[in-house]
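As you look at this complex, bear in mind that one protein chain is not there, while each of the others sits in place.
So that you can tell them apart, the chains are marked A, B and C in the order they are listed, and the count of residues begins at 1 in each.
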Amino acid sequence: MNEIGGIYQLIVRIGEYSFHFNLTAIAMTWIVIALLLFFGYMASRRRHVLPNSMQVVGELLVAQFYGLTESTLGKERAKSYAPLIVALFMFLLLSNWIGAIPHMTEPTTDLNTPLSLGLMGFVLAHYAGIRAKGFKGYIKTYFEPIVFMLPMNLIGELAKVISISFRLFGNMMGGAIIILVVSHLIYSLVLPPFLYLFFSLFIGTIQAFVFTMLTVVYIAVQVD
Amino acid sequence: MEAVKSLRKKYCPTAMFIAIIAALVMIFIGHKDLARGIVLGTLFSILNFVLMGASIQLRVQRTRRTGAMIAFVLVLLRFGFLALPLVVSIYYDKYHIVTTIAGLFMVQAVMLADAVKKLVLSRPA
Amino acid sequence: MAIEGVDLIHAASYIGAGIAMGLGAIGPGVGEGMVGAKACEAIGRNPSEAALLTRTMLVGQAVSESTGIYSLVVALLLLFVV
Partner (left out) sequence: MEMDIQILVKLAAYIGGGMAIGFGAIGAALGEGYAASQADMAISENPEKSSDIVRNMLIGQAVAESAAIFALVVAILLLFIAPQDPTIVTAAALLAAGVSMGLGALGSGLGSGFPAGETCTAMVKVQDPKVLSRMTTVMLISQAVCQTPAILAMVIALMLMFVGFGGPDPVKAVALLSAGLCMGFGAIGSGAGSGLPGGAACQGIGRQPEAQGLLTTNMLIGAAVCQTPAIFAMVIALILMFVNLGDVPFNPYWAAFMGAGLSTGLAAIGSGYGGGMAAGASCEGIARNPKTVGVVTTTMLVGQAVAQSPVIFGLLISFILLFKGYGEAFALAPGMALLAAGICMGFGAIGPGIGSGIAATSAVSWVARNEENAGLLMRMMLVAQAVTQSTAIYSMVIALVLLFVI
């Protein structure tokens, strides 16, 4: 079970603080980004009325999530937020799927990736809230229904970040560990591929969708 | 009750028949203890089913809670009865424990086999 | 095994935190599920109001989640303050 404990780390010391970087997760993130850029290039390279296969997939994804954002946030706001939402989903989907390839690990099994994406959604939602309601109106929401609710509302907002990022992390990490342990316990050729199919592909897709959907919905809750 | 009687007629002889066939096969391959075990187990399985049918009057026409309470007491009583063959087969080597346990499920097994047969036969239509 | 005052307090606070969060999560979990079920029902009846219903559901769930967040706060207090 050495794989669980061993992490390739880069440790940078500045003064008395040391910063630990998980190199595997960073490398995997870059690989995912590279793959997505390549996909984007291929999908938009020769755009035709009769689309090629890449373009079909790309159009499908963009259209689906554009429509989804529009139905939740309204036409005006969808214009500014939908590109980010589509990109978020595609990044998460590929991140969760990449673990199915041998020697690759999902960057989402490192808590830092979901946490930073969750924080991004948090900042974005609150920025959207301030822009939509003005600073006064935004602050006012924290004193509802009564003034004393301020600490609870603050914690509730922070808990959203925790729940959204730990949900993704817990599911992906749980799946990865189950696959690892099962393949160690029974040296079977049949079961692990099925587990990959279930955890990486099926659960990964659902969790990527849930993460994206929740980000949209959190923005929607802030703006009105 | 007519319904209970018809059920008894339907399942119990089949269960006993299967048990006896199995016992004969076991005697034929030279394991008398196995044969005795399965017959003993099946006998008690059938008796349990008969008792269950006989106690049906006690259980119906009650509220859910009293029904469950009465069922609990009756289950414990019947299980005390079902424990007999197990104890016997643990104490006496004449009865093999594994086949006794197998025999205890004979009525249920016959019911399930009947259900599976019906399901398979109904599929092609 | 030295079971002394401070150690005992720590042990009790850890187990208390675990039980507080564990049992505190049951109620909100079921409650939020019921809110979600009603929201799905409402969308089934009236799909055109989906956006509004989603927001209403989230607000309802956030309110019923507050007891879960209280448990979280209590658990964290037990862990880090006691």
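Following the convention adopted for this analysis, contacts are C-beta pairs under 8 Å (C-beta built on N, C-alpha and C of every residue); 3 or more make two chains touch, one makes a residue touch a chain.
Worth saying up front: this structure is predicted, and the values here are computed from it rather than measured.
Residue in contact with the omitted chain (choice from A:Ala100, A:Ile130 or A:Val182): A:Val182.
Chain A meets the missing chain through residues 1, 4-5, 68, 159-160, 162-163, 166-167, 170-171, 173-175, 177-178, 181-182, 185, 202-203, 206, 209-210, 213-214, 217. Those residues of chain B that touch the chain absent from the view are 1-4, 6-7, 49, 52-53, 56, 59-65, 67-72, 75-76, 79, 82-83, 86-87, 90, 101, 104-105, 107-108, 111-112, 114-116, 118-119, 122-123.
Touching residues on chain C toward the chain that is not drawn are 1-3, 7-8, 10-12, 14-19, 21-41, 43-45, 47, 50, 53-54, 57-58, 61, 65, 68-69, 71-72, 75-76, 79.
We take it that only the chains that are shown with their structure count from here on.
Chain contacts in this assembly follow no simple pattern; the graph is neither a line, a ring, a star nor complete.
Of all chain pairs, the one joined by the greatest number of contacting C-beta pairs is A-C. Averaging Cα coordinates per chain places chain A and chain C 23 Å apart.
Chain A and chain B have centres, each the mean of its CA atoms, that are 56 Å apart. Averaged C-alpha coordinates put the centre of chain B at 48 Å from the centre of chain C. Looking at the complex, you find that chain C touches chain A at residues 50-51, 54-55, 58-59, 62, 65-66, 69-70, 72-73.
For chain A in complex with chain C, the residues that touch the partner chain are 71-72, 74, 152, 155-156, 159, 217, 220-221, 224.
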